[in-house]
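As you look at this complex, bear in mind that one protein chain is not there, while each of the others sits in place.
The chains carry the letters A, B and C, assigned in the order they are written, with residues numbered from 1 in each.
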Amino acid sequence: MLGLLVGDACGVPYEFRDPRDLPLFEQLEMQPPKRFARSYAHVKLGTWSDDGAQALCLYASMRECGMYHAQDYAARLIKWHDRGYMAVDHYVFDIGNQTSTAIGRLKQGTPTRYSGLSGERNNGNGALMRCLPLALLHQGNDVALVYEAHAQARLTHAHIRSQVCCALYCLWARREMQQHTSPWESAIATLRAIYRRDPPALHELDTHIRPERRADGKGTGYVLDSLHSARWACLGPNYETIIKRAISLGNDTDTTACIAGGIAGLRHGAQGIPARWLELLRGKEELKRLGIWHDSSHAPNGLHQHQPSTTHV
Amino acid sequence: MKLVKAVIKPFKLEEVKEALADIGIEGMTVTEVKGFGRQKGHTEIYRGSEYTVDFLPKVMVEIVVDDADAEKTTDAIVKAAKTGKIGDGKVFVIPVESATRIRTDETGPEAL
Amino acid sequence: MKLVKAVIKPFKLEEVKEALADIGIEGMTVTEVKGFGRQKGHTEIYRGSEYTVDFLPKVMVEIVVDDADAEKTTDAIVKAAKTGKIGDGKVFVIPVESATRIRTDETGPEAL
Partner (left out) sequence: MKLVKAVIKPFKLEEVKEALADIGIEGMTVTEVKGFGRQKGHTEIYRGSEYTVDFLPKVMVEIVVDDADAEKTTDAIVKAAKTGKIGDGKVFVIPVESATRIRTDETGPEAL
């Protein structure tokens, strides 16, 4: 979770920029260069955005329920939207259009199965950016994980593309946790095997997501571009480089860095996250309550490396 | 009246609906459920895992029918939902004492 | 005891809950379901696929009550859930042989 949150917080000041307007690669810090006019100038550095808050809602829900429970998660998203639950300072400063529409529907009593928009154009990265806790805390097998990733996506992003992207990401994260030698490739193979019984999903995977294609991306808010951008960023050798690569693509920088950061955190552990970034990260009281941050150890042990257990953080 | 309650594979739902329409049954309720059974979910090689919740996605179909129709409803579902492989599911028949259609206040078999 | 099982329109849930609270019933279970019926839902064409959405989102409300309360519970639901339009749903009453409250091991009507 720390990998995701730090990535998100690093990306916030650079959001919506053309890559050419960004500082030099080595200056893509959580604290941008002084002359750089950062996005959300009123938001303190080290603050996670909607991505981190929604992921924490899912984390808290799964911890409390011991499973993915759509209605409980929906109630927490509404609480975030209305009252800043899991947002730093209880302040919500950004929300995606689809998520906003879906939360509005949920508040009117629409069942969780039907709250998400399902058009092909409704494929923002809003469900992908928050789904990591499923992979961290899910106690089921791969089939169960895949279908709960679908259910998690449908809550706000009901098109099959968003669902499959979330399933692929969750399996990828699980393979990273398992220290698989080829996590991405293994995730694809498993997903194909599962989708043999699910032709629409298999069609989507093979014709649109095309997971074997070369990793690249533009860092936009389109779910497929986000996933491939994160994959490209994750070609970096360490946590810091992965986050900087994600931000260097410009556009939806916080979300690309959040998605890549989740994977990078699993791969390199909390000790792989630069101490200066952990220092700047805000909201630690909330993270302590959730058991993600521990003061006593100074170096947080909230994100352990390569050690799946029921207390993944 | 009887409640016919079937748990089937999700991809068989369309065929079951068609089979029921063929015998004149159009109203039903469908719930997404998790099925746990002797057939485990797709097994993965994974060491040292505590992963134990191995469900398979299923759908539960519920239909209330007149006493006389319970058997043919069951038969139609069984025929349409069968793949012959493990995990095809089950059909149960449960007694129903009363039924009311909310829109019209009709009760009994007229409400079905 | 009886299981009163109602399938209603999702936006009627609040009114049904209030109507039940008015007659002293507060415990219930709510499940998200799909309703298929003579009233068809909207049809969607998806990339040449034959996929059509012919269902409507519904919620299923389940309440177990003492025998004596089954009728007034049904009545309260019917009144609160009615819009007079097609698709309002139905209420069924099913016999229950035993009930146990997990926290206290109480059984029978005391458990309700």
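By our rule, a contact is a pair of C-beta atoms (placed from the backbone, for glycine too) under 8 Å apart; a residue touches a chain by one contact, two chains touch by 3 or more.
Note that the structure is predicted; figures quoted are calculated from it, not measured.
Undergrad: Check each of A:4, A:22 or A:70 against the chain that is not shown and name the one that touches it.
TA: Result: among the candidates, A:70 touches the missing chain.
Undergrad: Under the stated touch rule, tell me which residues of chain B contact the chain that is not displayed.
TA: Output for chain B: 2, 6-8, 31-38, 52-53, 55, 58, 60, 70, 74, 77-78, 81-95.
Undergrad: Hey, which chain C residues sit against the chain that's not shown?
TA: Residues touching the hidden chain, for chain C, are 1, 3, 17, 26-32, 64, 94-103, 105, 111.
Undergrad: Spell out the interface residues on chain A facing the chain that's missing from view.
TA: Spelled out for chain A, the touching residues are 61, 64-67, 69-72, 75, 78-79, 82-84, 90, 107, 139.
By our rule, only the chains that are shown with their structure count from here on.
Undergrad: If you tally contacting C-beta pairs, which pair wins, A-B or A-C?
TA: When the contacts at A-B and A-C are counted, A-B has more.
Undergrad: Distance between chain B and chain C based on Cα centroids, please, to the nearest Å.
TA: Whole-Å distance between the two chain centres: 17.
Undergrad: Please output the residue numbers of chain A that touch at least 2 other chains, ranges allowed.
TA: 113, in rising order.
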